[in-house]
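The complex is shown incomplete by one protein chain, all other protein chains being positioned as in the whole.
Up next, chain A:
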Amino acid sequence: METHGVRLTPEQARSALADTEHIRASAAALSATPWPNWFFITLTLYVAALPVIYGGVMADGDWLLPRPAWMTIMLTSTAVYLALFAVAAKAWRNKTGVALRLDVLPKRATVPLMVGLPVLLVGAAFAFRVTGRPVWLIAASLISAAASVGFHLAFVHLHRKTA
């Protein structure tokens, strides 16, 4: 078939498409490189601590610590987390040589996380405020930590599978 003066057979076109698919797969493996372990641990600790901290902020009256102390802990831990995220992201980009993308995992995994984690965080803190039972915060903390570990393992699996 002649296209813009270039003669191309279906076999040549198929070969070109197969080549691009091969390159896409190797780029996908790079994009799925998991976080370094130190940041994975930081992230897991942060998401595990957040429900408890948020519960302290939202508690009806002082719980374990005065509310301003919980607020200070929340702001400080978030600032530290964001600073470490910036360091980890830069190191990750330098190591892999590709852009950090948030669309590597399928949407069926990421959308429930984006919706579920805020609901879990606010819901657990609200339930704690209403009932006064910290088990809500502990459960939310454990679920958040499990989600972090699960996503890390998904990246490890995807990275190995596509590499």
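As a convention for this text, a residue touches a chain if its C-beta (ideal position, glycine included) is under 8 Å from a C-beta of that chain, and two chains touch if they have at least 3 such contacts; residues count from 1.
Please note the rule applied: contacts and distances are computed from a predicted model.
Trainee: Missing chain, UniProt name, options "Acyl carrier protein", "MarR family transcriptional regulator", "Sugar ABC transporter permease" or "Flavodoxin": which is it?
Mentor: Its record in UniProt gives the absent chain the protein name "MarR family transcriptional regulator".
Trainee: Give the residue, chosen from A:101, A:133 or A:157, that touches the chain omitted from the document.
Mentor: In the full complex, the listed residue that touches the missing chain is A:101.
Trainee: Across the whole complex, list the residues on chain A that are touched by the chain not included here.
Mentor: 1, 3-6, 8-10, 13-14, 16-20, 23-24, 26-28, 30-31, 94, 96-99, 101
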